[in-house]
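If you scroll down you'll find the structure; I have some questions about it.
Missing here is one protein chain; the remaining ones are kept as they sit in the complex.
As written, the chains take the letters A and B, and residue 1 is the first residue of each chain.
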Amino acid sequence: MTEIIQIIIDALSLGSLYALGALGIALIFGVMRLVNFAHGDTIAFCVFALLWPSIDAAAVVFAGHLPTVLLIPLILLIGAGLSVLSEIIVFRRFRKANPATMMIASFALGFVIRYFLLMLYSSRPKSINLWESLGESIGFLGARVPLLQIVTVAITLGILGLLTLFLKRSRYGLEMRAAAENFTMARMLGVRANRVIMLAFALSGMLAATTGLILVTQTGTVDIQMGASVMLIAFIATVIGGLGSLTGAVTAGYLIGAASVLMQVVLPLDARPFRDAFVYGAVIVTLIWRPNGLFVARSAKQRV
Amino acid sequence: MVARKSVLARTISTPIILTLILLAVAGLSLWVNNGIFTRTIVEVFIRVMVVVGLYTFIGNSGVVSFGHIGFMCMGAYATAWFTIPPAMKKYSLRGLPEIISHNQLSFSLSITLATLFAGIFAYLFGKILVRLSGITGSIATFAMLAMINTVYSNWETVTGATSSIVGIPRKTDLWTGFAGAELAVIVAYLYAISRSGLALRSARDEAIAAAASGVDIARERLKAFVVSGMILGAAGALYAHFLGVLTPDAFYLGLTFISLSMLVVGGMNSLSGAVVGVVVLSAIIELLRTLEKGIAIGNQTWALPHGTQEIAIGGVMIVILIFRPSGLTRNQELSWSGWPFSERSSRQKSSIKDGVSEGASA
Partner (left out) sequence: MSVSGETIMRHLTKIAFGMLMAGLSLGASAQAADIVVGFATASSGFMQAYDKPAQDAALIRIDEINKAGGLLGRQIKVVTADTKTDRAEGAKAGLEVIDKGADLVIVSCDYDFGSPAALAAEAAGKISMFLCAESVKAGIQGVGPHSFSASILAAVQGATMVDWSYNKKNARTYYRLLDTWTEYNKGVCDGFDWQLPKMKDAKLVGSDTFKNEDTSIAAQITRIKSLPKPPDAIMLCSMMPGVVSAIKQIRAAGITSMILNGSSVDGSYWLSATPDLSDFYVPVQGSIYGDDPNKDVTVFNAKYKAATGGDPSSQYVYPGYVLIDVWAKAVARAGTTDADAVTAKLEAMKDEPTLFGPRTFTSELHHQNKGKYLIVDVNKGKPSVVGDWTIAEPIPLSYLLKQ
């Protein structure tokens, strides 16, 4: 029994990471149909902001030394800032471009960010210990669980709640939802496109910062490529969840997390290295079964 | 419209111009006559194959595939299986069937078989994947790439897993590279003007109308998928014989994105775009690398800091796309009669909504 609880918590905490990532991608996809491949590099950038630029092997901690009450807003601000800046400098020029062009532009931007970090910090992964006390284990329904896992799940659920409130209750949220449903129509009805898009980028940047902080707390490592794998899964989750559906993206994030943990548990040792092949196989099956995503039907119904 | 010229007659100038470009590139290499520069050029030719192969599916179908580098991986490993001396592969690749592990094939036969091998798998994957359009199709092809990569990175006895495969004869030289690129251009051209190519492009631009006119979109896509997979397979095989060493991670996201970037920067809906994208971006990369190595001005050597090249190329791509969102060729074919053979789409499709309707239809 404790083992099952443990597995559920493992799945939830991994799924939370994916869900946060997916949310960051889905928000932007929703308002401007941009598959933002720079999201992973934004995550890395936020994490590197904890350190002072140096190519030495040992990390020179900078922002990472700030007290938590300052540190978290600062990193969130950096994420939002970089994200909004990308929109102003790059993505704004691509409003009328086709999705493939935008996607490649975002990839090129990510490339620039990545190699910029590489020049400043070198490719060697750096180590940093944030919020050490989160590494401790606590008893939870009979299982011993690292506090961080619980915190990750709690933060994700908290963010989801806040974001739902924001989208449902505030004027900006309403505008964003309208833009996500039908951008042209929303503009005609008086939604200011640039403002909504910038807001989406700011939120997405903050989600990237959150993902980054959780990743770095969990792994203790700051690495150029650290956002990449989360971003890919998040990207898949966004599509499986249903284009533009935030609920769908989050649900799919949790599903992929669960599938990944479950495969690791049930596969025999020889097949375990092939775990991802099974996970991606499941992705293809899901896409064939529901080409428009798991949640598209519900949002279509709402529109009527 | 009585005496309308045939498609071939109207469009034949495109492959001829592209051939001339490739010949010019080869000629440049002969003129410089430097081993290092020649290797750069051979690499450019292999890249031309890769990007032209991508164009064959992506350009004609409008579905951006993230998965085709997987077929390059398959082609590369297949030729490795066929050409590594039996004494070596007997141990390093124990899982191979005896008929492969005890024999060694010639360069040309091996390339052909590797191309077919990639084609067979393109057919099998294509069967499943061609039903998906838009971003869903892209994600599904990415999932395919990830599956191929996971299998090749872990199947110890057949692919050597993450361990490098060695002993592949290094036979790709300037002229095999040129021949590969030229052949890829010709095949891509012939497919593009074939009945299937025309039908597929009509479906790309107006899916519903095309379906109503009797175009079986999935079937035509499958054809393009297989042709494209085979070109990629051949490119992979030549790459294997170019480098002599293989690991699966060389055929993953890095290469996928660079090749896609070259296609989009060139103009993803035109064959000329594929070739121009590769040649222009390769030239810029080479230029930047030379600057990084340093150039002499008077008595002083002036060089860019190491690592600037990657940052700059990303910036260059963004700038090109800002000024030419449909790529350097604006999705048109190079031709001396002045007008392209089929492309008018670049001006139609512009609104942001289009991506969605495309994803939802078909």
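Assume a contact is a pair of C-beta atoms (placed from the backbone, for glycine too) under 8 Å apart; a residue touches a chain by one contact, two chains touch by 3 or more.
This structure is a prediction, so every number in the text was calculated from the model and none was measured.
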{"item": "In the full complex, displayed partners of the excluded chain", "value": "A, B"}
{"item": "Residue among B:53, B:233 or B:266 that touches the chain left out of view", "value": "B:266"}
{"item": "Contacts of chain B with the absent chain, listed as residue ranges", "value": "17, 21, 28, 32, 34-37, 39-40, 43, 91-92, 94, 153-154, 161-164, 166, 170, 242-245, 247, 249-250, 266-267, 272-273, 276, 279-280, 283-284, 286-287, 289-296, 301, 306-307, 309-310, 328-330, 332-335, 338-340"}
{"item": "Positions on chain A contacted by the hidden chain, ascending", "value": "3, 6-7, 9-10, 13-14, 17, 55-59, 61, 118, 122-129, 132, 135-137, 144, 146, 148-149, 215, 218-221, 223-226, 228-230, 261, 264-265, 269, 272-273, 275-276"}
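We adopt the following convention: only the chains that are shown with their structure count from here on.
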{"item": "Between chain B and chain A, distance of the C-alpha-averaged centres to the nearest whole Å", "value": "30"}
{"item": "Chain B - residues contacting chain A, complex", "value": "58, 64, 128-129, 131-133, 135-136, 139-140, 142-144, 146-147, 150-151, 153-154, 253, 257, 260-261, 264-265, 268, 305, 307-308, 310-311, 313-315, 317-318, 321-322, 325-327, 349-356, 359-360"}
{"item": "Residues on chain A engaged by chain B in the complex (per definition of touch)", "value": "32-33, 35, 37, 90, 93-101, 103-105, 107-109, 111-112, 115-116, 118-119, 182-184, 228, 232, 235-236, 239-240, 243-244, 273-277, 280-281, 283-284, 287-288, 291-293"}
